[in-house]
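My structure is below; once you've seen it, I'll send some questions.
With one protein chain withheld, the remaining protein chains of the complex are depicted in position.
As written, the chains take the letters A and B, and residue 1 is the first residue of each chain.
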Amino acid sequence: MTEKSSPQIALPKVAATSGAADAAPVIIKVRELSLFYGAAQALNQISIAIRKNLVTAFIGPSGCGKSTLLRCFNRMNDLIDNVRIEGQVEINGEDIYSKEVHLIELRKQVGMVFQRSNPFPKSIFENIAYALRLHGTTRRAELEEIVERSLRQAALWDEVKDRLHTSALGLSGGQQQRLCIARAIAIRPEIILMDEPASALDPLATARIEELILELKRDFTIVIVTHNMQQAARISDHTAFFYLGRLVEYDATTKIFTHPAVKQTEDYVTGRFG
Amino acid sequence: MGLKRGHQAHPIEWLVERGIFLVATTAILMVFLIFVFVAREALPVFLGQTNSSLVQEVLPVEKMNTLTPVELQKYLGLSAKQYRELDRESIRALMEVKIEGATEASHDKDAGLNTTAWRYLIGPHQWTGYERPAYIWQPVSQIHKYNIVPLLIGSLKVTLVALLFSVPLALGAAIYVSQLASTRAREWLKPSIELLAGIPSVVLGFFALLVLATLLQKLFGYQGRLNALVAGVALGLAVIPVVFSIAEDALSSVPRSYTQAALALGSSRWQTAWQIVLPAALPGVFAAVVLGFGRAMGETMVVLMASGNASIVSGSIFDSTRTITATIAAELAETVFGGHHYRVLFMLGTLLFIITFVSNLAAGQVITHLKSRMEGKR
Partner (left out) sequence: MSATASTAPALRPFRSRRFDLASFVFSGLTGLATFLIIAILLVILGNVIYSGGASLSWRFITSGTESDMFDVRKAGVLPMIIGTTARVLLMTIFVLPVGVITAIYLTEYAASTSRFTRVIRSAINNLAGVPSIVFGLFGLGFFINFIGQHLDGVLHGTDTVWGKPALVWASLTLAVMTLPVVVVATEESLRAIPSGLREASLALGATKLQTIAKIVLPQALPGILTGAILAISRAAGEVAPILFTGAAYYMADLPTRLSDQFMDLGYHVFILSTQSPDIEKTRPILYATVLVLLLLTIALNVVAIFVRARMRRNLRMLQ
């Protein structure tokens, strides 16, 4: 459960609030994962298992490696030069760092929402349709149907239904981020990675994103990196606390925020450092 | 405490700053001066004041005693300075030459035409000895034929060949270097391609003349060694670094967030490059092509050396071709200062300046327009 138990894979067992949550199958399994940028080590022997159809929050001070770990799940770290990765990441029992893995298939099934909303400089409709066309949907009727469904699911439909064909860059920050979520869920991934999706938004927009995440939980497994303690407490089922590239504690969210097992975690969640 | 001592306390600094401001206006001044002074020499052509007609009102030699110096100078078509340098004997000789020329030329029915009038500069004309009305640039012998259509067609033809050859190569390389190549490969590929810009155009012309012409002739098996194809391909080599540089800059300045979003959705590298990065960089790519066009239209030495320089109206790229730039370069040195040939060549220069100026401006306009559209302001 703590860093001491590193050979074992950290997995919250305590059925503090949600009994069903712990019964859910494991979807991501990380074994002794270390990551180096050149000589600098960013992740140190991380082992963690993430359960299906839950919201798992990664918290920790800046530079603790939480975003880096998140980006290991869809291999976005591959884009950076000089990165070396040791250890294993399994999704649905398959090692995603094995040579035969096709990056495109992986990223199709592991979606991502970034810290800063990044819609393409295309229309709202085309932003989502782009993702769909990539993966073989070309019939206009089908496209329209999925675009509408995705926008509804992202709680954006009512705001944009009259201007689907105007530029996505004309939307507000919060709307842009919900569009990015709609774009990610349009291709029906199993897992959605969210890298501080609300950190650039105002409180109102943030609240809408959080609502949305709770909605999406039914259909998707969500891993979210956040700086915001309250946000983690509000929306996540499980929380993992990282510090200096290590996994310090991983447990049910209520447990982490009420009775953390490690002193460091307590100091951080109560705001004594970080 | 002298807290209020501002610029008043530093008159020298104030002066220097004024000076900096003045120097900074040099670029504006130069563009203005280029236009004014190239157009100034061509102004008589634009105003219809030049006259190349050989049948002019001729004055008897005795008239030189009754005319004022200003009238005489104008009659002989001399500048004030040239006139001052002449003694009476030379003036008498000049007047005789003029009479002689007029009587000789009047045998040809075209001799009385002012070939610098606009209808002859741009329209076809039925010249003596030709079967049908034709566009002719032939500023030699007695009757100077100044039709600019063959030159315009020549310039456009060579430019088209150059762009067809260079744009696909340069854009392909720009996409490869900015999107697909590894960081290490990019570090040496980019400067290597830009090194092509360091080869002087006279060397490209030389290369076209000695190597390329032979090679292409063997490849296509046409008759004349030098033609629009040879010049166009060599010109393309000068255009490649221009298009590559600007397009590569535009492609690599597309925000990384677009690329990341596309990759995270599962697009492959080429799909990202083709469907996301290229459209986003389109204004820059467009500008690259337009500037490439300007460069091709304005390049002189390559076409002067490799195009064959025959001013014929033809659509074939295997025919010898004469461009606007090559015409100016080849003919200006042989013209009479201030004469109609001299002025028509400056008119071509003005035309060239306007073409490149407008295409630069148009590129700028399109870029601003596309940018504002992409930023959601539409």
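Note that contacts are C-beta pairs under 8 Å (C-beta built on N, C-alpha and C of every residue); 3 or more make two chains touch, one makes a residue touch a chain.
Quick caveat, the model's predicted, so the values are computed rather than measured.
Undergrad: For the chain left out of this view, which of B:L216, B:A250, B:M301 or B:I317 touches it?
TA: Selected residue, touching the omitted chain: B:M301.
Undergrad: Which residue from B:P11, B:P60, B:G198 or B:G315 sits in contact with the chain not drawn here?
TA: B:G198
Undergrad: Considering the whole complex rather than only what is displayed, give the residues of chain B touching the chain that is not shown.
TA: Chain B touches the chain not shown through residues 10, 13, 16-17, 19-21, 23-28, 30-31, 33-34, 37-38, 40-41, 81, 84-85, 168-173, 175-177, 180-181, 189, 191-207, 209-211, 237, 240, 244, 268-271, 273-274, 291, 294-295, 297-301, 304-305, 325, 328-329, 332-333, 337, 345-346, 349, 352-353, 356-357, 359-361, 364.
Undergrad: Contact with the hidden chain only, please: which chain A residues?
TA: 52-53, 91-92, 94, 96, 100-102, 104-106, 109, 149, 152-153, 188-190, 218-221
Following the convention adopted for this analysis, only the chains that are shown with their structure count from here on.
Undergrad: Taking each chain's centre as the mean of its CA atoms, how far is chain A from chain B in angstrom?
TA: Those two chain centres are 57 Å apart.
Undergrad: Name, in rising order, each residue of chain B that touches chain A in their complex.
TA: Residues in contact with chain A: 183, 255, 257-258, 260-268, 271, 275-276, 279-280, 373-378.
Undergrad: Where on chain A does chain B make contact in their complex?
TA: Interface residues on chain A, with respect to chain B: 74, 76, 79, 81, 104-108, 111-112, 114, 116, 118-122, 130-131, 134-135, 166-171, 180, 183-184, 187.
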